[in-house]
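I am attaching a structure below and will ask some questions about it afterwards.
Only one protein chain is missing from this complex, and each of the others stays in its spot.
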């Protein structure tokens, strides 16, 4: 399953990447599992697992880590927002 | 005791007077008693006694009807305010 | 009143954007301004033509109005750490759509700016000596005070 993964703000800087096309292995069907799989890829990826109050959006709507994944989804990981 | 009495808005129109210099008889020492004495002067003055939710200011500060009177005071009677 | 805090009672219209800009000009400690503008409404949207408001005349108690507004602003300063406040209330004859009242509050954070702005409006509505007379094709009448305004003021007492 191919998805697009985005990172913002401090998380983008810590990972050194803003966007990535990812081919997700079968069996990873939720956002939380995707995060764990990405975080297991060695340095600097563990930062994704240890990020405090990690927020997730799927297709530009904020969701919980139990949200389902679908092929073609745009998944964004980011710290709590601080605009306004 | 000489005081100045003012009336505003609907009350001013009902009484037909905006301001009056009044010589208050001895024994009238509170705002409420002044109102009753003014209201006893015949038409159209009873309107002052029957006015709904009458408000009073002494020297430009809102007070209760039990506020004391002093010579030279400026006493204003008016309906509830409706600005803003 | 302290620098940055002022009230005006005037016939002239006001420029809300310019007033807000003046409050924050040259300052780097203001994080928030909350502002309010009140307007003359033509009133009930579905009212018969005879009930439509053609104009509103604002009467006030000269001398007391500025003092009452000053007292209200100072009460707000006593409750919240405010950087600047501007209050303008118009008097005279105003037509539907016209601006009546302006309140702007500048503070470090948004919570106090919002709270103080609403507090000032709620007190102004029940404590500042202004009275509105509506003019409709059927005649003129004095606007009745709304009980909801007394309730809006009263809710601050418990906080």
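Lettered A, B and C in written order, each chain numbered from 1.
In this text, contacts are C-beta pairs under 8 Å (C-beta built on N, C-alpha and C of every residue); 3 or more make two chains touch, one makes a residue touch a chain.
The model shown is predicted, which means the values in this text are computed figures rather than measured ones.
**Q** I'd like to know which visible chains would be in contact with the absent chain if the whole complex were considered.
**A** Displayed chains contacted by the hidden chain, ordered by label: A, C.
**Q** Have a look at C:20, C:128 or C:143 and name the one touching the chain we're not showing.
**A** Per the contact definition at the top, the residue touching the missing chain is C:20.
**Q** If the hidden chain were put back, which residues of chain C would touch it?
**A** Residues in contact with the chain left out: 15-18, 20-21, 24, 26-42, 45, 96-97, 108, 110-111, 113-114, 117-118, 121, 148, 152.
**Q** Give me the chain A residues in contact with the hidden chain, please.
**A** With respect to the unshown chain, the touching residues of chain A are 6, 8-10, 13, 53, 57, 60-62, 76, 78-84.
Keep in mind that, in the parts below, only the chains that are shown with their structure count from here on.
**Q** Relative to chain C, which chain has the most distant C-alpha mean position?
**A** Comparing chain centres, A lies farthest from chain C.
**Q** Taking the mean of the C-alpha atoms as each chain's centre, how many Å separate chain B from chain C?
**A** 26
**Q** Distance-wise, how many Å sit between the C-alpha centres of chain A and chain B, to the nearest whole number?
**A** Using C-alpha averages as centres, the distance is 72 Å.
**Q** Please work out the Cα centroid separation of chain A and chain C, and write it as a whole number of Å.
**A** It comes to 48 Å between the two C-alpha centres.
**Q** At which residue positions does chain B touch at least two other chains?
**A** In chain B, no residue touches two or more other chains.
**Q** Which chain C residues touch at least two other chains?
**A** As it turns out, chain C has no residue touching two or more other chains.
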